[in-house]
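Here the complex is missing one protein chain, while the rest keep their positions.
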Amino acid sequence: MVRIYFAGIDLGSTMTKVVILDEDEQVCAYVVNHTGAEHRRLANKVMEEALIQAGLCIEDMSFIMATGYGRINVPFADKQITELTCHARGIASFFPNVKLAIDIGGQDVKGLKIRNGKLLDFVMSDKCAAGTGRFLEVTAETLGLKLEDLGRISLGSTQKISVSSTCTVFAQQEVVNHLSNDVPLEDVVAGLHDAIASRVARMVRRLKVEPDVVFTGGVAKNIGVVKALAESLGCPILVPEEPLLSGAIGAAIIGKELTFKALANGETIQTGERRLEEATFFK
Amino acid sequence: MTQETKPRALNRLKSMYALRAEVDRMYEGGVEASEEGKPVAWVMLEGWSNAILNAMGVKTVFPENYSSLCAAQGMAEPFMERSEAEGWPSHLCGYARASVGYSARMVDVGGKIPPEAPGGGMPKPTLLVASGETCDARFKWFQSLGRFFDAPVWTLESPSPGIRERLSSETYERNVQFLIKELKAFVAFLENLLGKKMDWDMLEFTGGGTNEINRLRWEINELRKSRPGPMHTRDFWSVMTAALFRGAADPEVIIEGHQKMYDEVTERVEKGIAGINRPEKYRMSFEGLPPWHTLGFLDQLAERGWNFVIESAYRPMRPRTVDLSMYDDPMERYVRRRYRSLEESLQEDYEPDEVEAIKNEIIRDGTSSRLGLKHISDYQVDGVVLHVLLTCRATSAGLNLLQRKILDVLKVPSLVIEGDIIDASAFNAAEALRKAEAFEETMDHYRKVRKELGMPW
Partner (left out) sequence: MTSEVSKGLTRSIELYQDRSSRVKELRAEGKKVMGYLCIYPVLEMMTALDIVPYRIFGDLHEPVTEADSYMPAVNCPFLRSCLDIGLKGKYDFLDGIVTSHICDVGSTLSSIWIYALKPPFSHHIDMPHTLHETALAQEKGLLEDYKKALEGLSGKEMTSEALEAAIRVHNEQRALVRELYELKKLNPPLISGAETIQVIKAIESIPVDEGNQLLREVISEVKERSNGPQKKSSRLLVWGSIIDDTAMMEMIEGLDANVVMDDTCVGSRPYFDDVEITDDPLDGLAYHYLVDIKCSRTFRVNNYMDVHKDYMKDLEIRFSYLKDYADEWKADGVIMESVRYCDTHGYDVPGIRDYLDSIGLPSVYLEHDYTEGALAPLRTRVQGFLEIIG
């Protein structure tokens, strides 16, 4: 029997994620790699890597769906859908009872109101870096720490500081002030996590906070922010095993659904040119 | 951010504390009135409705002031957060957003005062009176609270003509008539709402109390011209609440408190005592609304010898005696006692030849570079702090122009500090302090420039 496959590619501002699913929505391959800072993004390389991992070629893909900030110009994708819809779909595939999803990526924060797996409403942060992964990156640089260590360090805090400023630049100045006043590192880091959590909580409250609340995106890997967010929202938080993949998985699932719908209606599936070339963020 | 406040830098007036205590009593009074089933109005700082409402037996509370009270106690944040959750855009006025959150919390707890409300809280309004005076977005604010209350909103129209238009006596007279008619419509509305008639004699009384408080505040401010400045801006802000947001307070008590303050400031002037406990190195003016969340910042500046001797907001009007005997209509008397023409203000504030020069400038250019600067020269200010507010257009939009005028005409430099009235996260005290340090050299420089030009300070 011929298996059919679906790819989802989530071209975020900092990371590119590719997932290949089979028709039972089982993950055949996934790759997460840096999107790269250049004007032209090497999304094609990430795609190729995933195909190699799955032992498949691009023609085996029944549908390739692009999503994420850079979705517009992916030359090998068949269609593009926003990360809002894809995240909602992907998250609902692991947590069917999700009502509120929060995704904190490299440069923005999204809140998704979901009912029965469907996106109903959303909020998105503006272009300010406050409360995003970038904020934590800058913080890690300021403190001379590795990004991935921040979460663990913050757990040792006994008396976290309060960071009044939500501006990334101002907040870093506050951090320096605290450190020069001999405030323990873990208290400073925990305070910054709190600042992110309360900013994000403030933003998503318009969607009403009801369990299940699911947290995804790169920042969801930071246990300190997870903890702070649960406190700020006053409810438990679920994090998928691989929090970076929900957008790509959702994209692949939506691709599958479109394909099956077309098949059921006896229509041919509209695919694109499938040029495995670099993606451009700007025309 | 935790502030290292050094309270000794400021030399606070003893008479201030009694007046500030009246503010708490005001809020208590509002709550009591509400509990007794008396009407309570949410009102704004403007020149017209408060005395009318009080004369009709309506207690007034001021969400603007209440929001600053929340901010001063570090409790505005959750209310603002709630306002965002309710869908109000986050760039809107901090006062308004805190009140939106407060109102939403009131609905949560069945129309009662939310338990976390600082200062005893504001009771549920019987009506809301909005005004566009000094900030025209305010009339939309109260309307938008409609989601939470069944109370009607009255929007009080008041004229705010352009500068050239204000010179015209026809425009002035038309605006007087406009105000009389508008306020009469407001009274008719209140009579209908409350089922009682306006007590015009009482209006003479409540309006009169306002005039006396204003007169005392004016006299106190006149004393502040003295060197060293005997009263710091923080004291002015602390008592301004009792004087202006006077809703439920007894005017006699407020008058007495100001009389005592006048005596205390007089004594300081006689003895050469300053409003700060450090040598007065720089005489400062604060332009814009206060950073209610971090007032201690001014103490840090006082530590450096910055004495804020005057400020732009909440200033009293020059007292005036107007012959109103020819007007039988009490509303006309009420309006004419308060509303003055630009011509009159100029005559009061400037020498006759200067008045003519300013008027000619206004007629020719549509504005005068000298307007709005008088307090800078009267108080011999060395430097001006311009508080540009993230959420307040009304007080921020003109600050850069003011900065130019003050420098061009008076050779006094300004320091721009960005922040907010309510939202502490918009303010970076450490950064502001660094800028302030560097600004001292600028002030020193312009002191020399003024001297070379033969200016009096």
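Think of it as A and B in the order they're written, each chain with its own count starting at 1.
Throughout what follows, contacts are C-beta pairs under 8 Å (C-beta built on N, C-alpha and C of every residue); 3 or more make two chains touch, one makes a residue touch a chain.
Since this is a predicted model, take the numbers as computed values, not measurements.
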>> If I consider the whole complex, including the chain that's not displayed, which of B:318, B:359, B:393 or B:435 touches that chain?
In response: B:393
> Which residue from A:83, A:103 or A:174 sits in contact with the chain not drawn here?
Replying inline: A:83
>> Touching the hidden chain in the complete assembly: which of B:8, B:147 or B:197 does that?
In response: B:147
>> List every residue of chain B that touches the chain not included in the displayed model.
In response: 86-89, 91-93, 96, 127, 130, 132, 135-137, 139-141, 143-144, 146-147, 149-155, 157, 159-165, 168, 170-171, 174, 178, 181-182, 185, 188-189, 192-193, 365-367, 369, 388-394, 396-401, 404, 416, 418
>> Under the stated touch rule, tell me which residues of chain A contact the chain that is not displayed.
In response: 69, 72, 81-85, 108, 119-122, 124, 126-127
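Methods note: only the chains that are shown with their structure count from here on.
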> How many Å are there between the centre of chain A and the centre of chain B, using C-alpha atoms for each centre?
Replying inline: 47
>> Using the touch definition from the top, list the residues of chain B that touch chain A in their complex.
In response: 1-2, 81-82, 84-87, 424-425, 427-428, 430-431
> Residues of chain A touching chain B in their complex?
Replying inline: 162-167, 170, 173-174, 177, 198, 201-203, 205-206
